[in-house]
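Let me begin by handing over the structure; questions about it come next.
On to chain A.
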Amino acid sequence: MKHAASPMALQAENLSVSLGQGRRLHPVLNHVDVAIHAGRWTSIVGPNGAGKSTLLRALAGLLPLQVGHVQLLGKDLATWSSRARAQTLAWLAQGGASDMGADDLLVRDVAMLGRLPHQGWLSPPSPKDLAVVEAALKKTHAWPWRDRPFGALSGGERQRVLLARLLAVQAEVLLMDEPLANLDPPHQADWIALVRDQVAEGGTVVSVLHEISMALLADDLIVMREGQVLYAGPAHQPEAHEAISAVFDHRLRIHSLGDRWVALPQ
Partner candidate 1 sequence: MWRGDFQREAKALWVALCVMTWALVGQAQPIQVVDDRGRTVVLPSPPQRVVSILPSLTETVCELQQCHRLVGVDRFSNWPASVESLPRVGGGIDPNIEAIVALRPDVVLVATSSRGTDRLESLGVRVVALEPKTHADVQRVMNTVAAVLGLPSGEAQRLWKRIEAGVDAAARSVPPTVRQTRVYFEVNRAPYAAGAASFIGETLTRLGAQNIIPPELGPFPKLNPEFVVRANPDVIMVGDRNFAGLTDRPGWSRIAAVQRQQLCVFSVDEANVIVRPGPRMAEGARLMADCLNRHLAP
Partner candidate 2 sequence: MQRTTWLAYGLFGAAAMLALLGLGVGSLGLEPIWVMLADPVAAQIVWDIRAPRTLGAWAAGALLGLAGAVAQGLFRNPLADPFLLGSASGASLAVALSLAALGVSPFAATWVIRLGLTGAAFVGAVAAVLLTLTLARGVQHTFRLLLAGVVVGMVLGALTSMVTIMVPEVLQAMQAFMLGSTGFVGWSAWSIMAVVGALCLVAAISLSKVLDGLSLGESTAQSLGLPLLPLRAALVAVIALATGTAVAQTGLIAFVGLAAPHLVRAVVKTTYSRLVGLSSLMGGLLLLSADLLARGLIAPQEIPVGVLTAILGGGYLLWLMHRRSS
C-alpha cells in the first residue's frame, strides 16, 4: 500500500469536516486519513456527495478544520506562511470561473494572476513573470488568444487559460478540482500529458475527477464514499478496481483495454 521510500507531499490525519450552518450542519468527512505521495499523480474518485471536493479543499488548506490536521511536505499546514504555502501548493477551483468576475480581464492578465504568490505588493510583473506566463500559456495552447478578453472565450478555452494560470504558479504540488470540465478529447489528452510532465519533473498532482476512465490513468487512487476512504493506493491493483465498482453500487465495471483500464456502466 504505502511506498515506504517515497516521501509524503501531503498528509492528512483524522480529518473531520462538517459543512452547513446550525441545524443543517452535516458531516462531510469522517475521521479521514490520507497520504499523498510526492512525485506521483493521485486521483480522487467517488459518487456525488462522497466528500471529494471537500477533501481536496482541506488538503489545500482552504477549510478551517474542526478535527484533525494536514501536513504539507512534512510540516503542519497551519505553520506555513500563506506566501510560502501559495508558492508551494497551487489550487484549481471547480467551475471554470463562471461567475463572470474575470470576464473583463485579458487572457494574459488572468494567467498572470498565477504569479501573485511570487510578486511584491506594488511591483509590476517582472521579466521572469512574463516569461513564465508565456510558457504556461503556450503549454496549454492558449497563447494565440493572449490579448483577448477572458469573457469572450468558450468554456473549453477558458479552462485552458485557467490551467495556464495554475501552471504559472510553478508550485510543487498541484491540486485540481474537476479540471477536465468543458475540455474535448484532444484537450483532455493534452491535460494528461501536462500532468505526466509535472510528475516527471518531480511535482505532485492531485485531481478530483468525474471521468473514471481518466482517473484510472493515474499513479495512485483514493476511492471515497460518504465521507470515508475505502481505498488508497496504486491505481493498477485489482483492489482499487473492486473499490471503485463497490462505491458505484456495482453499476460500473472496469475492463482491460490493452495496457490501460476503462470503466463502463453495466
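General observations
Here is the rule we go by: a contact is a pair of C-beta atoms (placed from the backbone, for glycine too) under 8 Å apart; a residue touches a chain by one contact, two chains touch by 3 or more; residues count from 1.
With respect to how the candidates were assembled, all candidates are chains of the complex that A comes from, given by their letters.
Every value quoted in this text rests on a predicted model; they were computed, and no experiment measured them.
Any copy counted, the candidate of 1 or 2 that touches chain A in this complex is 2. Residue ranges of chain A in contact with candidate 2, taken from their complex: 57, 60-62, 82-83, 85-87, 89-93, 95, 97, 99-102, 104-106, 109-110, 112-114, 116-117, 119, 121-122, 149, 162, 165, 169.
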